[in-house]
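Below are the structure tokens for one structure; questions will follow.
Only one protein chain is missing; all other protein chains are in place.
Going in written order, the chains are labelled A and B, and every chain counts its residues from 1.
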Amino acid sequence: MNEWRRSVPSDAAQLPVLTQFLQEFWSAASLPSAQAMSFELALEEIFMNVVMHSSSVTGAPHIEVSLVLAGGAVVLTIEDDGAEFDPLTLPQPNLEASLGERPIGGLGVFLVRQLMDTVSYQRLGATNRLRMSKHVERLREGTSQGATGPIAK
Amino acid sequence: MKVKFETLDRTTLVVPEGRLDFGAAAEFQKQIERAIAGEGATPAVLIIDCAALDYVSSAGLRVFLLAARAAQRAGIGFALCALQPAVREIFDLSGFSRIMTVHPDRSSALAHTPPGPV
Partner (left out) sequence: MRASPAAAAAPEVQAEARAAAVQRGLQVHAPLHRASALRAAQSLRAIVRTQAQRLLRPDRLFGRAFENIILTLIIVSVASVILEEVHGLPEWAKRALHIEEIVVVCVFSFEYLLRLVAAEKIKAFVFSFQGVVDLIAIAPFYLAGVDARAVRALRLLRLLRVLKLQTHILENTVAARTRELADKNAALEQAQAQLKAELDIARALQIAILPATFPVKPGCDGAARMIPATTMGGDFYDFIELPDGRIGLVMADVSGKGVPAAFFMAVARTNLRDLAPQYLEPGACLAQTNAMLCAQNPMELFVTVFYCVFDTSTGTLRYANGGHNPPYVRRADGSVEALTGAGGLALGVMPGVNYPDHTVQLLPGDRLVLYTDGVTEAFNSADEPYGVERLLAEVKAHGDGGATALIERICRSVTVFADAAPQSDDITLTVLTWGAP
């Protein structure tokens, strides 16, 4: 399957567009829908972070999302042409704090790190790139479901 | 996201249906605030039944956190119930399971949530 790309203006109202894009990719790749949520969440958290923190000298920045299957993993890439900003440097939340003490924000990037296998940030020229991946179990045709014996999958 | 309300004696049940993402969070927060304020009399217990909640992001978690605090301030019993497995995982990862009460289903939530602060 080839790489899929979608570009949107940096605007919170675009989130449903990107969510639908992800869902279309997911079914086109015949992936189990139960595994999509980690990616939907990662997409939302990073996208909203970029929307809220990115700024651009030359008008509203654009955000490009791409999805591709690489070996047994799905790779999600979010790029924006705003000022240099690494969401991974945002402060970690305090998970031990009590109800009254818990700060409101900071959970987004933390959740992404927990749910994804690998996350990396790169500044490429005038672009911020956040790339993450997670291994997924593909629905394969022609393979026996419920194989017995030592043949593990 | 659709939100239904049910009242049982002095317990208000909030039943969100669908996805609680950034777009739905603001409205959901307003509705919870209205439920806490009550129509006439404030409820003694507020339970959020998440059986039909398919998805929650950090924006949604924020609403739950604010709701729990508001209930505490208002002296209302507060609990969640029937979290779907994927949503439960998010709650656990973010440590929310420790700071608010989560019941497996509605009946146990109704039975075990006393009125008053948690």
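We take it that contacts are C-beta pairs under 8 Å (C-beta built on N, C-alpha and C of every residue); 3 or more make two chains touch, one makes a residue touch a chain.
Quick caveat: nothing in here was measured; it's all calculated off a predicted structure.
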{"item": "Omitted chain's touching partners, listed by label", "value": "A"}
{"item": "Contact partner of the left-out chain, one of A:8, A:29 or A:75", "value": "A:75"}
{"item": "Interface with the undisplayed chain - residues on chain A", "value": "3, 70-73, 75, 117-118, 120, 122, 131, 133, 135, 141-144, 149-153"}
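The rule we apply is simple: only the chains that are shown with their structure count from here on.
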{"item": "Distance from the mean Cα position of chain B to that of chain A, given in whole angstrom", "value": "27"}
{"item": "Of chain A, residues touching chain B in the complex", "value": "12-13, 15-16, 19, 34, 37, 40-41, 44-45, 48, 93, 95-96, 98-100, 102, 104-105, 107-108, 110-111, 114-115"}
{"item": "Sites on chain B touched by chain A in the complex", "value": "21-23, 55, 57-59, 61-62, 65-66, 68-69, 72, 86, 90, 93-95, 99-100"}
